[in-house]
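All protein chains but one are shown at their positions in the complex.
Letters A and B mark the chains in the order given here, with residues in each chain numbered from 1 onward.
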Amino acid sequence: MNALVQAAARDLEALRARNPLVLSFTNSVVQQITANMLLAFGAVPAMLNDGEEAADMLRACTSALLINPGTLSREQAREMRIAVQTAREVGVPWVLDPVAVGLLGFRTRFCSELLTEKPALIRGNGSEILALAGYSAAGKGPESNDAAEAALPAAKELAATTGAAVLVTGPTDFATDGHSVLACSNGHPLMCRVTGVGCAMGAFAGAMLAVSSSPLQAAASTAALWGLAGELAAAAAPRPGSFLTAFADTADALTPHAVLTSARLSTFPG
Amino acid sequence: MNALVQAAARDLEALRARNPLVLSFTNSVVQQITANMLLAFGAVPAMLNDGEEAADMLRACTSALLINPGTLSREQAREMRIAVQTAREVGVPWVLDPVAVGLLGFRTRFCSELLTEKPALIRGNGSEILALAGYSAAGKGPESNDAAEAALPAAKELAATTGAAVLVTGPTDFATDGHSVLACSNGHPLMCRVTGVGCAMGAFAGAMLAVSSSPLQAAASTAALWGLAGELAAAAAPRPGSFLTAFADTADALTPHAVLTSARLSTFPG
Partner (left out) sequence: MNALVQAAARDLEALRARNPLVLSFTNSVVQQITANMLLAFGAVPAMLNDGEEAADMLRACTSALLINPGTLSREQAREMRIAVQTAREVGVPWVLDPVAVGLLGFRTRFCSELLTEKPALIRGNGSEILALAGYSAAGKGPESNDAAEAALPAAKELAATTGAAVLVTGPTDFATDGHSVLACSNGHPLMCRVTGVGCAMGAFAGAMLAVSSSPLQAAASTAALWGLAGELAAAAAPRPGSFLTAFADTADALTPHAVLTSARLSTFPG
(Lines give C-alpha, C1' and ligand atoms only; values in the text may rest on other atoms or scores of the structure.)
Protein backbone atom coordinates (compact mmCIF):
# COMPACT_ATOMS: atom_id res chain seq x y z
CA MET A 1 0.00 0.00 0.00
CA ASN A 2 1.39 3.40 -1.00
CA ALA A 3 0.49 7.04 -0.55
CA LEU A 4 -1.41 7.14 -3.86
CA VAL A 5 -3.65 4.29 -2.77
CA GLN A 6 -4.18 5.83 0.66
CA ALA A 7 -5.22 9.07 -1.01
CA ALA A 8 -7.66 7.23 -3.26
CA ALA A 9 -9.27 5.62 -0.21
CA ARG A 10 -9.53 9.03 1.46
CA ASP A 11 -11.07 10.49 -1.69
CA LEU A 12 -13.77 7.82 -1.59
CA GLU A 13 -14.54 8.68 2.03
CA ALA A 14 -14.67 12.38 1.20
CA LEU A 15 -17.00 11.72 -1.74
CA ARG A 16 -19.44 9.88 0.53
CA ALA A 17 -19.21 12.62 3.17
CA ARG A 18 -19.55 15.62 0.88
CA ASN A 19 -21.75 14.46 -2.02
CA PRO A 20 -20.47 16.98 -4.59
CA LEU A 21 -22.82 18.03 -7.39
CA VAL A 22 -21.41 17.38 -10.86
CA LEU A 23 -23.11 19.26 -13.71
CA SER A 24 -22.73 17.34 -16.97
CA PHE A 25 -23.21 18.53 -20.51
CA THR A 26 -22.85 15.10 -21.99
CA ASN A 27 -24.09 12.99 -24.85
CA SER A 28 -27.62 11.66 -24.81
CA VAL A 29 -26.60 7.98 -25.05
CA VAL A 30 -24.85 7.89 -21.70
CA GLN A 31 -26.86 10.21 -19.49
CA GLN A 32 -28.62 7.48 -17.53
CA ILE A 33 -25.51 5.46 -16.69
CA THR A 34 -23.63 8.68 -15.90
CA ALA A 35 -26.25 9.87 -13.44
CA ASN A 36 -26.72 6.43 -11.88
CA MET A 37 -23.00 5.80 -11.38
CA LEU A 38 -22.51 9.23 -9.78
CA LEU A 39 -25.39 8.49 -7.42
CA ALA A 40 -24.08 5.00 -6.66
CA PHE A 41 -20.66 6.39 -5.71
CA GLY A 42 -22.17 9.15 -3.57
CA ALA A 43 -22.11 12.21 -5.86
CA VAL A 44 -25.12 14.23 -7.04
CA PRO A 45 -25.71 14.38 -10.82
CA ALA A 46 -27.28 17.26 -12.71
CA MET A 47 -27.67 17.63 -16.48
CA LEU A 48 -28.79 20.65 -18.46
CA ASN A 49 -29.02 21.86 -22.05
CA ASP A 50 -29.24 25.61 -21.56
CA GLY A 51 -26.20 27.80 -20.90
CA GLU A 52 -28.09 30.40 -18.86
CA GLU A 53 -29.49 27.66 -16.63
CA ALA A 54 -26.00 26.19 -16.30
CA ALA A 55 -24.74 29.58 -15.17
CA ASP A 56 -27.45 29.68 -12.48
CA MET A 57 -26.47 26.23 -11.26
CA LEU A 58 -22.72 26.87 -11.41
CA ARG A 59 -23.20 29.95 -9.24
CA ALA A 60 -25.43 28.13 -6.75
CA CYS A 61 -24.26 24.67 -5.83
CA THR A 62 -21.95 23.02 -8.38
CA SER A 63 -18.64 21.35 -7.52
CA ALA A 64 -17.50 20.40 -11.03
CA LEU A 65 -18.57 20.63 -14.67
CA LEU A 66 -18.19 17.95 -17.36
CA ILE A 67 -18.09 18.70 -21.08
CA ASN A 68 -18.53 15.61 -23.29
CA PRO A 69 -19.26 16.30 -26.99
CA GLY A 70 -20.37 12.74 -27.84
CA THR A 71 -23.57 13.80 -29.62
CA LEU A 72 -22.58 17.42 -30.25
CA SER A 73 -24.87 19.79 -32.14
CA ARG A 74 -24.16 23.40 -33.13
CA GLU A 75 -26.67 24.53 -30.49
CA GLN A 76 -25.14 22.37 -27.78
CA ALA A 77 -21.66 23.68 -28.58
CA ARG A 78 -22.91 27.22 -28.05
CA GLU A 79 -24.50 26.38 -24.68
CA MET A 80 -21.43 24.40 -23.58
CA ARG A 81 -19.22 27.45 -24.25
CA ILE A 82 -21.42 29.54 -21.95
CA ALA A 83 -21.20 26.86 -19.26
CA VAL A 84 -17.40 26.62 -19.51
CA GLN A 85 -16.90 30.38 -19.43
CA THR A 86 -19.14 30.68 -16.38
CA ALA A 87 -17.34 27.83 -14.65
CA ARG A 88 -14.05 29.72 -15.08
CA GLU A 89 -15.56 32.95 -13.80
CA VAL A 90 -16.92 31.37 -10.66
CA GLY A 91 -13.99 29.02 -10.09
CA VAL A 92 -15.70 25.67 -10.67
CA PRO A 93 -13.20 23.15 -12.09
CA TRP A 94 -14.20 21.50 -15.34
CA VAL A 95 -13.41 18.22 -17.10
CA LEU A 96 -13.09 17.77 -20.86
CA ASP A 97 -13.86 14.31 -22.27
CA PRO A 98 -12.97 14.66 -25.98
CA VAL A 99 -14.99 11.69 -27.31
CA ALA A 100 -14.06 10.82 -30.90
CA VAL A 101 -11.87 13.90 -31.32
CA GLY A 102 -9.55 13.31 -34.25
CA LEU A 103 -12.14 11.36 -36.18
CA LEU A 104 -14.85 14.03 -36.49
CA GLY A 105 -13.98 17.55 -37.63
CA PHE A 106 -16.53 19.73 -35.87
CA ARG A 107 -15.87 18.46 -32.37
CA THR A 108 -12.13 18.41 -32.96
CA ARG A 109 -12.22 22.14 -33.66
CA PHE A 110 -14.63 22.72 -30.76
CA CYS A 111 -12.53 20.85 -28.19
CA SER A 112 -9.31 22.43 -29.42
CA GLU A 113 -10.81 25.88 -28.88
CA LEU A 114 -12.01 24.91 -25.41
CA LEU A 115 -8.44 24.05 -24.37
CA THR A 116 -7.80 27.77 -23.90
CA GLU A 117 -10.45 27.77 -21.15
CA LYS A 118 -8.21 25.93 -18.68
CA PRO A 119 -9.81 22.54 -18.05
CA ALA A 120 -8.70 21.05 -14.73
CA LEU A 121 -8.73 17.51 -16.10
CA ILE A 122 -8.86 15.91 -19.55
CA ARG A 123 -9.89 12.26 -19.91
CA GLY A 124 -9.62 10.36 -23.16
CA ASN A 125 -8.35 7.19 -24.77
CA GLY A 126 -5.02 7.16 -26.56
CA SER A 127 -6.40 8.22 -29.96
CA GLU A 128 -8.33 11.11 -28.49
CA ILE A 129 -5.40 12.42 -26.45
CA LEU A 130 -3.06 12.16 -29.42
CA ALA A 131 -5.52 14.05 -31.61
CA LEU A 132 -6.23 16.71 -29.00
CA ALA A 133 -2.49 17.28 -28.60
CA GLY A 134 -2.27 17.86 -32.33
CA TYR A 135 -0.97 14.49 -33.50
CA SER A 136 -2.85 12.50 -36.10
CA ALA A 137 -4.41 9.34 -34.75
CA ALA A 138 -6.64 6.69 -36.26
CA GLY A 139 -9.72 5.91 -34.20
CA LYS A 140 -12.77 3.80 -34.94
CA GLY A 141 -15.50 5.71 -33.16
CA PRO A 142 -15.16 5.78 -29.41
CA GLU A 143 -12.72 2.88 -29.11
CA SER A 144 -9.00 3.50 -29.13
CA ASN A 145 -6.62 1.86 -31.58
CA ASP A 146 -3.53 3.42 -30.08
CA ALA A 147 -2.34 2.06 -26.82
CA ALA A 148 -2.62 4.46 -23.93
CA GLU A 149 1.10 4.20 -23.33
CA ALA A 150 1.91 5.31 -26.86
CA ALA A 151 -0.05 8.49 -26.16
CA LEU A 152 1.94 9.31 -23.01
CA PRO A 153 4.30 11.85 -24.60
CA ALA A 154 1.28 13.62 -26.13
CA ALA A 155 -0.50 13.51 -22.76
CA LYS A 156 2.48 15.13 -21.03
CA GLU A 157 2.63 17.86 -23.68
CA LEU A 158 -1.11 18.46 -23.40
CA ALA A 159 -0.85 18.72 -19.62
CA ALA A 160 2.06 21.11 -19.88
CA THR A 161 0.40 23.41 -22.41
CA THR A 162 -3.08 23.47 -20.83
CA GLY A 163 -2.30 23.14 -17.13
CA ALA A 164 -4.75 20.24 -16.88
CA ALA A 165 -4.15 16.83 -15.43
CA VAL A 166 -4.53 14.34 -18.29
CA LEU A 167 -5.97 10.86 -17.76
CA VAL A 168 -5.31 8.48 -20.66
CA THR A 169 -7.50 5.41 -20.32
CA GLY A 170 -6.82 1.93 -21.64
CA PRO A 171 -5.95 -1.50 -20.23
CA THR A 172 -3.54 0.49 -18.07
CA ASP A 173 -4.62 4.04 -17.30
CA PHE A 174 -2.04 6.82 -17.05
CA ALA A 175 -2.40 10.15 -15.24
CA THR A 176 0.00 13.02 -15.74
CA ASP A 177 0.34 16.68 -14.86
CA GLY A 178 3.12 17.11 -17.40
CA HIS A 179 5.82 16.15 -14.88
CA SER A 180 4.84 13.03 -12.92
CA VAL A 181 3.16 10.03 -14.48
CA LEU A 182 1.01 7.67 -12.43
CA ALA A 183 -0.26 4.31 -13.65
CA CYS A 184 -3.32 2.30 -12.66
CA SER A 185 -3.90 -1.29 -13.68
CA ASN A 186 -7.37 -1.76 -12.22
CA GLY A 187 -10.26 -2.42 -14.61
CA HIS A 188 -11.73 -5.18 -16.76
CA PRO A 189 -12.39 -5.66 -20.50
CA LEU A 190 -16.14 -5.98 -19.86
CA MET A 191 -16.15 -2.23 -19.13
CA CYS A 192 -15.78 -1.70 -22.91
CA ARG A 193 -18.79 -3.89 -23.66
CA VAL A 194 -21.35 -1.56 -22.01
CA THR A 195 -22.10 1.85 -23.48
CA GLY A 196 -21.15 4.88 -21.46
CA VAL A 197 -18.72 3.34 -18.99
CA GLY A 198 -15.93 5.53 -20.36
CA CYS A 199 -18.09 8.65 -20.63
CA ALA A 200 -19.46 8.22 -17.11
CA MET A 201 -15.86 7.95 -15.90
CA GLY A 202 -15.37 11.51 -17.14
CA ALA A 203 -18.21 12.69 -14.91
CA PHE A 204 -16.77 10.71 -12.03
CA ALA A 205 -13.47 12.51 -12.57
CA GLY A 206 -15.42 15.71 -11.91
CA ALA A 207 -16.57 14.32 -8.57
CA MET A 208 -12.98 13.39 -7.73
CA LEU A 209 -11.78 16.92 -8.58
CA ALA A 210 -14.18 18.17 -5.93
CA VAL A 211 -12.72 16.06 -3.13
CA SER A 212 -9.11 15.29 -4.06
CA SER A 213 -5.92 17.10 -3.10
CA SER A 214 -4.88 17.95 -6.67
CA PRO A 215 -6.04 17.35 -10.25
CA LEU A 216 -3.29 14.74 -10.65
CA GLN A 217 -4.46 12.81 -7.59
CA ALA A 218 -8.07 13.23 -8.76
CA ALA A 219 -7.11 11.58 -12.06
CA ALA A 220 -5.36 8.74 -10.25
CA SER A 221 -8.23 8.24 -7.78
CA THR A 222 -10.68 8.23 -10.69
CA ALA A 223 -8.77 5.47 -12.43
CA ALA A 224 -8.39 3.40 -9.27
CA LEU A 225 -11.93 3.66 -7.85
CA TRP A 226 -13.62 3.30 -11.24
CA GLY A 227 -11.42 0.43 -12.34
CA LEU A 228 -11.75 -1.38 -9.03
CA ALA A 229 -15.55 -1.10 -9.05
CA GLY A 230 -15.49 -2.43 -12.62
CA GLU A 231 -13.30 -5.41 -11.91
CA LEU A 232 -15.29 -6.38 -8.81
CA ALA A 233 -18.51 -6.10 -10.83
CA ALA A 234 -17.10 -8.22 -13.65
CA ALA A 235 -16.13 -10.90 -11.16
CA ALA A 236 -19.73 -10.98 -9.93
CA ALA A 237 -21.43 -10.65 -13.33
CA PRO A 238 -19.47 -11.83 -16.35
CA ARG A 239 -21.93 -10.75 -19.10
CA PRO A 240 -22.71 -7.17 -20.17
CA GLY A 241 -26.37 -6.88 -19.14
CA SER A 242 -25.84 -8.05 -15.59
CA PHE A 243 -22.48 -6.23 -15.46
CA LEU A 244 -24.28 -2.90 -15.88
CA THR A 245 -26.41 -3.69 -12.83
CA ALA A 246 -23.49 -5.03 -10.81
CA PHE A 247 -21.34 -2.00 -11.61
CA ALA A 248 -23.73 0.34 -9.80
CA ASP A 249 -24.16 -2.12 -6.93
CA THR A 250 -20.41 -2.47 -6.56
CA ALA A 251 -19.84 1.29 -6.64
CA ASP A 252 -22.42 1.65 -3.88
CA ALA A 253 -20.78 -1.10 -1.83
CA LEU A 254 -17.15 -0.12 -2.39
CA THR A 255 -15.29 0.47 0.87
CA PRO A 256 -12.09 2.38 1.62
CA HIS A 257 -10.76 -0.93 2.93
CA ALA A 258 -11.26 -2.58 -0.47
CA VAL A 259 -9.45 0.34 -2.08
CA LEU A 260 -6.53 -0.04 0.32
CA THR A 261 -6.18 -3.74 -0.41
CA SER A 262 -6.99 -3.87 -4.14
CA ALA A 263 -6.21 -0.56 -5.86
CA ARG A 264 -3.15 -0.85 -8.09
CA LEU A 265 -1.73 2.65 -8.39
CA SER A 266 1.94 3.46 -8.78
CA THR A 267 4.32 6.04 -10.14
CA PHE A 268 5.39 5.27 -13.68
CA PRO A 269 8.99 5.67 -14.74
CA GLY A 270 7.98 7.71 -17.78
CA MET B 1 -58.19 -0.57 4.87
CA ASN B 2 -59.92 2.65 3.88
CA ALA B 3 -61.70 4.10 0.88
CA LEU B 4 -58.51 5.78 -0.39
CA VAL B 5 -56.67 2.48 -0.43
CA GLN B 6 -59.59 0.71 -2.09
CA ALA B 7 -59.62 3.40 -4.76
CA ALA B 8 -55.87 2.98 -5.33
CA ALA B 9 -56.36 -0.77 -5.83
CA ARG B 10 -59.18 -0.08 -8.30
CA ASP B 11 -56.98 2.41 -10.15
CA LEU B 12 -54.31 -0.25 -10.58
CA GLU B 13 -56.90 -2.64 -12.01
CA ALA B 14 -58.19 0.06 -14.36
CA LEU B 15 -54.66 0.86 -15.51
CA ARG B 16 -54.07 -2.78 -16.46
CA ALA B 17 -57.45 -2.98 -18.21
CA ARG B 18 -57.26 0.27 -20.16
CA ASN B 19 -53.55 0.83 -20.89
CA PRO B 20 -53.71 4.61 -21.24
CA LEU B 21 -51.16 6.29 -23.50
CA VAL B 22 -49.11 8.96 -21.69
CA LEU B 23 -47.29 11.41 -23.94
CA SER B 24 -44.20 12.79 -22.17
CA PHE B 25 -42.12 15.83 -23.01
CA THR B 26 -39.48 15.04 -20.45
CA ASN B 27 -35.78 15.38 -19.84
CA SER B 28 -33.36 13.20 -21.76
CA VAL B 29 -31.78 11.64 -18.65
CA VAL B 30 -34.93 9.86 -17.52
CA GLN B 31 -36.67 8.85 -20.72
CA GLN B 32 -35.73 5.17 -20.55
CA ILE B 33 -36.81 4.60 -16.94
CA THR B 34 -39.97 6.65 -17.55
CA ALA B 35 -41.00 4.55 -20.53
CA ASN B 36 -40.05 1.27 -18.88
CA MET B 37 -41.91 1.99 -15.64
CA LEU B 38 -45.05 3.03 -17.54
CA LEU B 39 -44.87 -0.22 -19.52
CA ALA B 40 -44.24 -2.27 -16.38
CA PHE B 41 -47.32 -0.82 -14.67
CA GLY B 42 -49.51 -1.33 -17.76
CA ALA B 43 -49.54 2.10 -19.44
CA VAL B 44 -48.27 2.96 -22.94
CA PRO B 45 -45.43 5.51 -23.16
CA ALA B 46 -44.84 7.93 -26.01
CA MET B 47 -42.23 10.70 -26.23
CA LEU B 48 -41.90 13.43 -28.82
CA ASN B 49 -39.92 16.61 -29.46
CA ASP B 50 -42.11 18.35 -32.02
CA GLY B 51 -45.22 20.33 -31.07
CA GLU B 52 -47.06 19.64 -34.34
CA GLU B 53 -46.49 15.91 -33.89
CA ALA B 54 -47.67 16.19 -30.29
CA ALA B 55 -50.86 17.82 -31.53
CA ASP B 56 -51.43 14.90 -33.92
CA MET B 57 -50.96 12.41 -31.10
CA LEU B 58 -53.05 14.35 -28.58
CA ARG B 59 -55.93 14.40 -31.07
CA ALA B 60 -55.60 10.69 -31.87
CA CYS B 61 -55.02 8.49 -28.88
CA THR B 62 -53.51 10.23 -25.84
CA SER B 63 -54.89 9.94 -22.31
CA ALA B 64 -52.51 12.34 -20.54
CA LEU B 65 -49.57 14.67 -21.20
CA LEU B 66 -46.51 15.19 -19.01
CA ILE B 67 -44.36 18.33 -19.08
CA ASN B 68 -40.98 17.95 -17.31
CA PRO B 69 -38.42 20.71 -17.99
CA GLY B 70 -35.43 18.81 -16.55
CA THR B 71 -33.16 19.47 -19.54
CA LEU B 72 -35.11 22.39 -20.99
CA SER B 73 -33.90 24.23 -24.08
CA ARG B 74 -35.44 27.31 -25.69
CA GLU B 75 -36.62 25.13 -28.58
CA GLN B 76 -38.13 22.52 -26.28
CA ALA B 77 -39.98 25.21 -24.32
CA ARG B 78 -41.59 26.38 -27.56
CA GLU B 79 -42.70 22.88 -28.54
CA MET B 80 -43.95 22.13 -25.02
CA ARG B 81 -46.19 25.22 -25.14
CA ILE B 82 -47.78 23.95 -28.37
CA ALA B 83 -48.36 20.57 -26.74
CA VAL B 84 -49.95 22.06 -23.63
CA GLN B 85 -52.21 24.38 -25.59
CA THR B 86 -53.37 21.51 -27.78
CA ALA B 87 -53.98 19.32 -24.75
CA ARG B 88 -56.27 21.99 -23.33
CA GLU B 89 -58.11 22.38 -26.63
CA VAL B 90 -58.81 18.68 -26.97
CA GLY B 91 -59.43 18.03 -23.27
CA VAL B 92 -56.41 15.85 -22.46
CA PRO B 93 -55.35 16.37 -18.82
CA TRP B 94 -51.74 17.35 -18.29
CA VAL B 95 -49.20 17.02 -15.49
CA LEU B 96 -46.51 19.57 -14.64
CA ASP B 97 -43.34 18.28 -12.97
CA PRO B 98 -41.39 21.47 -12.17
CA VAL B 99 -37.91 19.93 -11.77
CA ALA B 100 -35.43 22.36 -10.19
CA VAL B 101 -37.84 25.29 -10.39
CA GLY B 102 -36.67 27.96 -7.96
CA LEU B 103 -33.01 27.18 -8.59
CA LEU B 104 -32.85 27.91 -12.33
CA GLY B 105 -34.33 31.09 -13.77
CA PHE B 106 -35.41 30.13 -17.25
CA ARG B 107 -37.50 27.14 -16.24
CA THR B 108 -38.94 28.98 -13.26
CA ARG B 109 -40.35 31.62 -15.61
CA PHE B 110 -41.47 28.94 -18.07
CA CYS B 111 -43.32 26.83 -15.50
CA SER B 112 -44.90 29.88 -13.88
CA GLU B 113 -46.31 30.91 -17.26
CA LEU B 114 -47.62 27.40 -17.87
CA LEU B 115 -49.67 27.53 -14.67
CA THR B 116 -52.26 29.61 -16.53
CA GLU B 117 -52.85 26.61 -18.82
CA LYS B 118 -54.70 24.64 -16.14
CA PRO B 119 -52.57 21.61 -15.31
CA ALA B 120 -54.64 18.80 -13.81
CA LEU B 121 -51.84 17.72 -11.50
CA ILE B 122 -48.53 19.19 -10.31
CA ARG B 123 -45.88 16.94 -8.81
CA GLY B 124 -42.76 18.27 -7.12
CA ASN B 125 -40.64 18.08 -4.02
CA GLY B 126 -41.03 20.64 -1.26
CA SER B 127 -38.52 23.15 -2.71
CA GLU B 128 -40.10 23.03 -6.13
CA ILE B 129 -43.66 23.46 -4.86
CA LEU B 130 -42.62 26.36 -2.62
CA ALA B 131 -40.87 28.06 -5.53
CA LEU B 132 -43.72 27.46 -7.97
CA ALA B 133 -46.14 28.95 -5.46
CA GLY B 134 -43.96 32.06 -5.33
CA TYR B 135 -42.04 31.45 -2.12
CA SER B 136 -38.26 31.41 -2.10
CA ALA B 137 -36.78 27.99 -1.46
CA ALA B 138 -33.27 26.66 -1.37
CA GLY B 139 -32.72 23.56 -3.44
CA LYS B 140 -29.59 21.66 -4.45
CA GLY B 141 -30.48 20.44 -7.90
CA PRO B 142 -33.30 17.96 -8.01
CA GLU B 143 -33.21 17.03 -4.33
CA SER B 144 -35.37 18.84 -1.82
CA ASN B 145 -33.99 20.57 1.24
CA ASP B 146 -37.39 21.60 2.55
CA ALA B 147 -39.51 18.88 4.01
CA ALA B 148 -42.62 18.13 2.04
CA GLU B 149 -44.76 18.97 5.05
CA ALA B 150 -43.28 22.47 5.28
CA ALA B 151 -44.46 23.06 1.72
CA LEU B 152 -48.06 22.06 2.48
CA PRO B 153 -49.45 25.58 2.86
CA ALA B 154 -47.82 26.54 -0.45
CA ALA B 155 -49.21 23.37 -2.06
CA LYS B 156 -52.74 24.22 -0.91
CA GLU B 157 -52.42 27.75 -2.27
CA LEU B 158 -51.05 26.46 -5.57
CA ALA B 159 -53.93 24.00 -5.86
CA ALA B 160 -56.46 26.70 -5.07
CA THR B 161 -55.09 29.19 -7.58
CA THR B 162 -54.48 26.76 -10.44
CA GLY B 163 -57.26 24.22 -9.96
CA ALA B 164 -54.70 21.40 -10.06
CA ALA B 165 -54.21 18.61 -7.58
CA VAL B 166 -50.74 19.06 -6.07
CA LEU B 167 -48.59 16.12 -5.07
CA VAL B 168 -45.65 17.05 -2.83
CA THR B 169 -43.19 14.19 -2.62
CA GLY B 170 -40.79 13.37 0.17
CA PRO B 171 -40.40 10.72 2.88
CA THR B 172 -44.14 11.26 3.32
CA ASP B 173 -46.01 12.34 0.19
CA PHE B 174 -48.92 14.79 0.45
CA ALA B 175 -51.73 15.29 -2.06
CA THR B 176 -54.07 18.24 -1.96
CA ASP B 177 -56.77 19.87 -4.06
CA GLY B 178 -56.62 23.01 -1.96
CA HIS B 179 -59.19 21.70 0.52
CA SER B 180 -58.44 18.12 1.56
CA VAL B 181 -54.96 16.84 2.26
CA LEU B 182 -54.07 13.16 1.88
CA ALA B 183 -50.84 11.59 3.12
CA CYS B 184 -48.95 8.52 1.91
CA SER B 185 -46.07 6.95 3.78
CA ASN B 186 -45.12 4.28 1.26
CA GLY B 187 -41.70 4.47 -0.37
CA HIS B 188 -38.03 3.84 0.40
CA PRO B 189 -34.85 5.98 0.51
CA LEU B 190 -33.28 3.88 -2.26
CA MET B 191 -35.74 5.53 -4.67
CA CYS B 192 -33.57 8.68 -4.39
CA ARG B 193 -30.40 6.77 -5.31
CA VAL B 194 -31.52 5.96 -8.89
CA THR B 195 -31.90 8.69 -11.47
CA GLY B 196 -35.37 9.38 -12.79
CA VAL B 197 -37.48 7.67 -10.15
CA GLY B 198 -39.06 11.00 -9.24
CA CYS B 199 -39.42 12.18 -12.83
CA ALA B 200 -40.95 8.87 -13.93
CA MET B 201 -43.45 9.24 -11.07
CA GLY B 202 -44.69 12.40 -12.81
CA ALA B 203 -45.44 10.38 -15.95
CA PHE B 204 -47.11 7.72 -13.82
CA ALA B 205 -49.32 10.45 -12.35
CA GLY B 206 -50.49 11.07 -15.92
CA ALA B 207 -51.50 7.43 -16.22
CA MET B 208 -53.37 7.68 -12.92
CA LEU B 209 -55.22 10.79 -14.13
CA ALA B 210 -56.53 8.70 -17.00
CA VAL B 211 -58.10 6.05 -14.79
CA SER B 212 -58.83 7.66 -11.43
CA SER B 213 -62.04 9.26 -10.16
CA SER B 214 -60.49 12.71 -9.59
CA PRO B 215 -57.12 14.47 -9.81
CA LEU B 216 -56.84 14.31 -6.02
CA GLN B 217 -57.38 10.55 -5.97
CA ALA B 218 -55.00 10.24 -8.94
CA ALA B 219 -52.33 12.01 -6.89
CA ALA B 220 -52.98 9.74 -3.90
CA SER B 221 -53.00 6.57 -6.01
CA THR B 222 -49.76 7.70 -7.68
CA ALA B 223 -48.06 8.07 -4.31
CA ALA B 224 -49.35 4.75 -2.99
CA LEU B 225 -48.72 2.52 -6.02
CA TRP B 226 -45.35 4.08 -6.83
CA GLY B 227 -44.17 4.06 -3.23
CA LEU B 228 -45.36 0.51 -2.64
CA ALA B 229 -43.60 -0.80 -5.76
CA GLY B 230 -40.47 1.01 -4.58
CA GLU B 231 -40.49 -0.39 -1.09
CA LEU B 232 -41.15 -3.93 -2.28
CA ALA B 233 -38.30 -3.57 -4.80
CA ALA B 234 -35.93 -2.24 -2.13
CA ALA B 235 -36.76 -5.20 0.09
CA ALA B 236 -35.77 -7.52 -2.75
CA ALA B 237 -32.74 -5.56 -4.00
CA PRO B 238 -30.99 -3.32 -1.47
CA ARG B 239 -28.45 -1.68 -3.83
CA PRO B 240 -29.18 0.86 -6.57
CA GLY B 241 -28.23 -1.13 -9.70
CA SER B 242 -30.35 -4.14 -8.85
CA PHE B 243 -33.04 -1.88 -7.39
CA LEU B 244 -33.60 -0.34 -10.83
CA THR B 245 -34.24 -3.81 -12.26
CA ALA B 246 -36.39 -4.90 -9.32
CA PHE B 247 -38.49 -1.73 -9.47
CA ALA B 248 -39.78 -2.60 -12.95
CA ASP B 249 -40.28 -6.24 -11.99
CA THR B 250 -42.21 -5.26 -8.88
CA ALA B 251 -44.41 -2.80 -10.78
CA ASP B 252 -45.22 -5.55 -13.25
CA ALA B 253 -46.02 -8.00 -10.43
CA LEU B 254 -47.94 -5.60 -8.17
CA THR B 255 -51.43 -6.88 -7.38
CA PRO B 256 -54.54 -5.05 -6.14
CA HIS B 257 -54.37 -7.40 -3.16
CA ALA B 258 -50.91 -6.11 -2.23
CA VAL B 259 -52.22 -2.56 -2.52
CA LEU B 260 -55.14 -3.37 -0.21
CA THR B 261 -52.86 -4.86 2.42
CA SER B 262 -49.81 -2.58 2.20
CA ALA B 263 -50.72 0.87 0.88
CA ARG B 264 -50.55 3.50 3.62
CA LEU B 265 -52.87 6.31 2.55
CA SER B 266 -54.84 8.46 4.93
CA THR B 267 -56.43 11.87 5.27
CA PHE B 268 -54.11 14.38 6.87
CA PRO B 269 -55.38 16.75 9.52
CA GLY B 270 -53.89 19.75 7.72
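FYI, a contact is a pair of C-beta atoms (placed from the backbone, for glycine too) under 8 Å apart; a residue touches a chain by one contact, two chains touch by 3 or more.
Predicted model only: the values in this text are computed from it and were never measured.
The chain that is not drawn here is touched, among residues A:G124, A:G178 or A:G196, by A:G196.
Across the entire complex, the residue among A:S28, A:S112 or A:S262 in touch with the chain not shown is A:S28. From the set B:E13, B:D56, B:E117 or B:E157, the residue in touch with the chain omitted from the display is B:D56, counting the whole complex. Residue positions on subunit A in contact with the hidden chain: 27-30, 32-33, 70-76, 100, 103-107, 140-143, 193-196, 239-242, 244-245, in rising order.
Where subunit B meets the missing chain, the touching residues are 21, 28, 31-32, 35-36, 39-40, 44-50, 52-53, 56-57, 60-61, 75, 79, 244-250, 252-253.
Criterion: only the chains that are shown with their structure count from here on.
With centres set at the average Cα position, the gap from subunit A to subunit B is 33 Å.
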